[in-house]
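First the structure, which I've put down as C-alpha cells, then a few questions once you've had a look.
Only one protein chain is missing from this complex, and each of the others stays in its spot.
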C-alpha cells in the first residue's frame, strides 16, 4: 500500500469544511426520545468528520419510521418501498460507484419483508454502509410484532404476547458468503454509534450495522428501557471499534477478534439469551466489492468504438451478401 | 411418555401395506440420469417404509425441474409458484395438522427468489419435511447461474463464468432461530438419501434437507460429476444418520454431535472450501412446531358456542338500549 | 341535574357536525368517541370520522399535530360524513388552523377554543391565535374564547389531561344530552383500571356541563331516530373482522399495512376464541400464499391488505384463479399510487383489482358501500368464492375502515361457523376439475380423501389436473374459468335506482361514496331536480341491465374518488381524457357515453360536492 502525502493530508489533516447544518434539512419528525434522532445525529457528525460533500452522498431507505431518514439528512435520497431499499441501493451503487452510499432500514423493513434482498445484497457486497434501526417493532404502522420482537411482546397483532423467539439478525448475516463487515451499536450510545458508523463508512464493501434503537412510544421497555441495566458486552480488539460505553458503564468488555467468523457466530448465537454484543463482530477487508467484481470485466470505450462494435454485431446477422461478412 | 400396545404395533410391527406403485402416477419426465429420479425413488421407498397412506400426504413445490415432483408422486400435491412453496406449505400445515407434509424446491426456487420465505418458515418451524434439490443451476429455464453455482460456472447469464462465490445454504440456516433439523445428502447416494429422508420424516418440526442433485444436462461436472471423487465427509453420531457411503466409499467419517450448533456452523462454514458434510448437521427436538405454538392458544368449540360468543361481541357494539348490554 | 336547569333557548336541529381537535395525545379522539357514544345511545343517527395526524408523534402545537374526531349526529339514519362542520372545539389555534386548511369548516361555524393561548408567553402564538380567530369571525364564524384550562384546573389542579372530558361535558350540555350517560361511559372506559380516574373524569365532565350551562344562552337538540331498536355502531374494519367471524373464516393471513391493519388487530384480539388464527406473515406475498394453501387444504382463510400489499399479491392471484382455489382478498383502499397518501381515502384500486393479473384471470370484484355492508359482504364473499371456486376481491376503503356508523345488529347464522370436512373416499372417475360444460362449475377435492389424489398447478391443465400444452386444452380451461363469471352474472339483479327510473341525470358510484351521493341526490330531488343515483356493488361481473337503465337518462355520470383528467385542462381532449375507473369499465361495457367526475382529495366525498356536480350538469343539460 503506497501512501502519498496529498492522500494523507486529505484524509488525516483535513479541516472539516462542512458544518452539521450542511447535512440538515428540516427538523426531524420523529417522536421525542426516538432513537432515530440519535442515529441521525451520529450520521451527520460522522459525515462532517469525514468531510463528505453532501452532494456526493446518497441515502436510500425503505418504508417505516426509520426510513424517513433521508428526508432529514441533506444528501441525495431515495425513500423507496417497504423492504426494497437494498435493490435500489444495488442499482445506485452500480450506476455511480464514485458516490458514497448509505442505506437505512427498519427491522421489519430489512428482516421481514426485505429478507431476501438482505441475504443477497450482503453476498453481492456492494460498497455501502447499511444501517438497520432495530426497535424490535413495527412502529410506523403502530405496533405490530416484528421478527426481532422478543417472545411475549404485546402488540396489536399479538395482544397476548408474540409467539415466537425473535429472529437473530446477527447469526443470520454471519452465515452469508462474501460478508465483509458486521457491527452492532445502540442509539443511546452516541459515541459508540458514531465510532461504529465511522468504521462502517471507511470500510470498502457492505458494512452491515445494526443499531438497537429506542422507540419510546411503542416499545418503551425494550433494551431494558435503554437504561444502564441493558445486558450488553463490548467487543474489544486492536482492529475493532473502541468501546465507548456511555450509559452502559458497567457492561463487560470481552476480547473478540473480528476476523474469526466462528467466534463471531458463537457470540451472535447467544446474543439474545445472554449479552448483546456491541462493537465489531466481523471484518474481512479482502472481499471484493460487487463493483470491482463486475466492472473488472467491463470494457470502457467511446461512443464511436461502441458504434463500430455494434455495426460488427449487426453485420454478423446480415444475409444476402455473405461476402461482406467479417 | 406412555406407550400403548396398539401404538406399538402400529408403529413397529406394521406390515408395509403399500407398494411403490401406490406412490406412483405417471413415469417421471426428468432427463435420463437426472438426480431427481433418485430423490423421487427415495421418497417413495421412505413413504412405503413409513406405511403412509398416499391420501394423507401433501406434497407442495415451487417451480423448476425439481418442482415437478408432486406430479410424479401419487399424493395430494400443489405445484405452486416459483419461490413460493413455503408460504403455501405454511397454510397447508395450519389447515391440516393431521396430514403429513413434504415440500420440494430447487436451489433457485428456495435460495434465490424464495429466500425470504426460507428464513421465516424455518423460524416458524412448521411440521414438514422440506427438501431442496440443489443442482447448483437453474435447470428448467435452461442454465443460468443459481446462488449455489460455484464461482466460475459457465451459464447463459454468465458465459464467461459466474462472478460470485456461492451462497452457502447450510451456514445460513444454521443462523436461524427455532431451527430444529438440518441434514445434507446426495442424489447419487440412494441409501443415505433414504435414511436421511426417513429421519426427516419422523422429525417433529421443520426438517430441512439439502439434496445435492445431479443435473447431467446442464451441470454434468458438478459434484465432481457425482463420482467417487466428490470431496465429502460423513457426519457420524449416535443420534445422527448412519453413514451409507455408496459410491463415496473413501470419504472420511467424522464425529459430529448434531446438538452442537457451533460445531455445525464450523462444519458448514468450510463445506465449499473443504469437504461437503453429509448427514445430520443439526437437531433440536425441543423446538415447538408452529401448530403447537399457535393452536395451544386457540379455543375449540362448536358452532353454537361460537354463535353465542359472536352474539356477545355484536352486543358489545349495541347502542340505544344500554340496559341490554352484557 | 342532567338537563339544563335554567332558561336557555333550545334550537331543534335535524343534524349537526361537531369536531373536537387537539394536539395528538391530548385526548380529543377519546372526547369525540365519548360524545359520539352518548349520541348513539340516545338514539341519534351517527357517522364519525377520525382526524389522524400523518406522523406518529408530530411536533405539538402545529397543524400536523391535529388529532381528533368529526361527529355527524342527526335525527335520521346517517350514511356518510356529511358536509361542513357546524361546531368545532379546538384545544389550540393550530389544531383549528389545520381544519381551516382542509376546508372542513362551515363559514358560520361555531368555534369553541381555549383562550389560554391569547395569554401565552410566546408572542408568535398570541399573534397566530388572534389572527386565526379574527379571520374566522370576519368570514362569519361565531367564536367562543373560553377559559377551558383555567376552569379545569379548578376541579383538577394538577391535571392538564382531563380537558377532554370537560369538553365532553360542555358538549353534552350544548346538545342537551344526558350527563349520566356520559358518566356511564367514563365508568366503562376507566372503571376496570382505576376508580380514581373515573372520579376525576366524572368531575371534569360535570364541571364542563355546568360551565356550559352558565355560558351558552342557546343550546341544541337533535331528536332520536324513529327506530332505534337493535342497532350497533362500529367502524368498517371492525365490521369486516366480525363479518369474517360470522362467515366462518378460521385463518386470516396478513402483513401489517395501513389502513387495512386495524381489521387484523380486531381479529388478533378475539379470533382465537372462535378457533381462528391471525398469521402475520413475513410479507404480503407469503400472506396470500398461506391463505391459498389453507383454502386449498380445507380451512377457510382470507387475506387483508391495502394498495402496496395488493400489488405484491398480484402473482398469487393468478395461481388462485388458475388452480380454482377459493379465496377472499380484502383490499382496504388508500391514496395511491405507490405509498401515496397511506392514511387517506381513495377509490383508486378498482382497475388493479380487475386486471392486475397477467393473462386472462377472471375474478369477482365487489365493494361494500356502507359499514353495514362491510359486515355482510364477508359471508357473501366466502360463499361466492367457494361455490365458484373463485378469487373474490372485496374493495373497502379508508373512509369505511375508520368511519363509524349505526346499523341494524346482524343476526348470527351458526351454520356458517362450523367447517366439517368431507373425508369420504372419492368415487372412481371423479376429476379435480370436473367442469360442468355449461357453467364451468366443479367441486374441489380436499386432501385427505382416499382415492382422490390430484395435483394443483398454475400451468394449464386438463380436467384431470394434468399439465397440458395443447391449444384445445388451454382454450377449454380459459373458457370454463370465464364462464363462471357469466353464470354468476346471470344471478345478479340490475342495481336499484335511487329516485326515478328516468330523468335528466343518473349519478353512478361504487363503494363508500354511496352515502354522500344518495344524500346529495335526495336533496336535489327535493328541489325538483330530475336526478337519480345508482351504486354498483358487483363490478366483476357487472350486473345486467345497465345499458338499458342508463339509456333512460339524458346523461350518466360516474362520481368517484379516483383521478380523472379535467376536460378543460390544457392538452386534454375528448380522445385522450383519462376517465375515472368505474367510468372506464362502464363505457366499455355499455358503450354509453358515461361522463365522470373524479378527484383525489384524500378525504371523503361531501354531499355538497355532489350537489354542485349535479347542479352544474343539470345546467349543461338544459
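Per-chain residue numbering starts at 1, and chain names A, B and C are given in the order in which the chains are listed.
By definition in this document, a residue touches a chain if its C-beta (ideal position, glycine included) is under 8 Å from a C-beta of that chain, and two chains touch if they have at least 3 such contacts.
Because the structure is predicted, anything quoted here is derived from the model rather than measured.
J.: Among the chains in view, which touch the chain not shown?
T.: A, B, C
J.: Looking at B:142, B:202 or B:297, which residue reaches the missing chain?
T.: Only one listed residue reaches the unshown chain, and that is B:142.
J.: Looking at the whole complex, which of B:65, B:209 or B:283 touches the chain that is not displayed?
T.: B:65
J.: Just one of C:77, C:259 or C:458 touches the chain that is missing; which is it?
T.: C:458
J.: Provide the residue numbers of chain A that touch the chain removed from this figure.
T.: Chain A touches the chain not shown through residues 25, 53-56, 58-60, 63, 70-71, 74-81, 84, 86-96, 98-99, 116-117, 119-120, 294-295, 297-304, 306-307, 309-311, 313-315, 317-322.
J.: Need a quick check: the contact residues on chain B for the chain that isn't drawn.
T.: Missing-chain contacts on chain B: residues 27, 29-32, 34, 63, 65, 81-83, 108, 112-113, 115, 138-142, 144-145, 147, 156-159, 217.
J.: Using the document's contact rule, name the residues of chain C that touch the chain not shown here.
T.: 54, 101-103, 307-308, 310-312, 314-315, 317-319, 321-323, 331, 333, 335-344, 346, 348-349, 351-352, 354-362, 438-439, 457-460, 469-471, 474-475, 478-479, 482-483, 485-487, 489-490, 541-542, 544-547, 562-563, 565-566, 569-573, 575-579, 584-585, 587-589, 591-593, 599-603
The rule we apply is simple: only the chains that are shown with their structure count from here on.
J.: Based only on mean CA positions, could you tell me how far chain B sits from chain C in angstrom?
T.: Roughly 43 Å separates the two chain centres.
J.: Need the CA-centroid distance for the pair chain A / chain B, whole Å please.
T.: 32
J.: Provide the list of chain C residues touching at least two other chains, using ranges where the numbers run on.
T.: If we look for residues of chain C contacting two or more partner chains, we find 272, 282-283.
J.: Return the residues of chain B touching two or more other chains; collapse runs of consecutive numbers into ranges.
T.: Chain B, residues with two or more chain partners: 116, 119-120, 294, 297.
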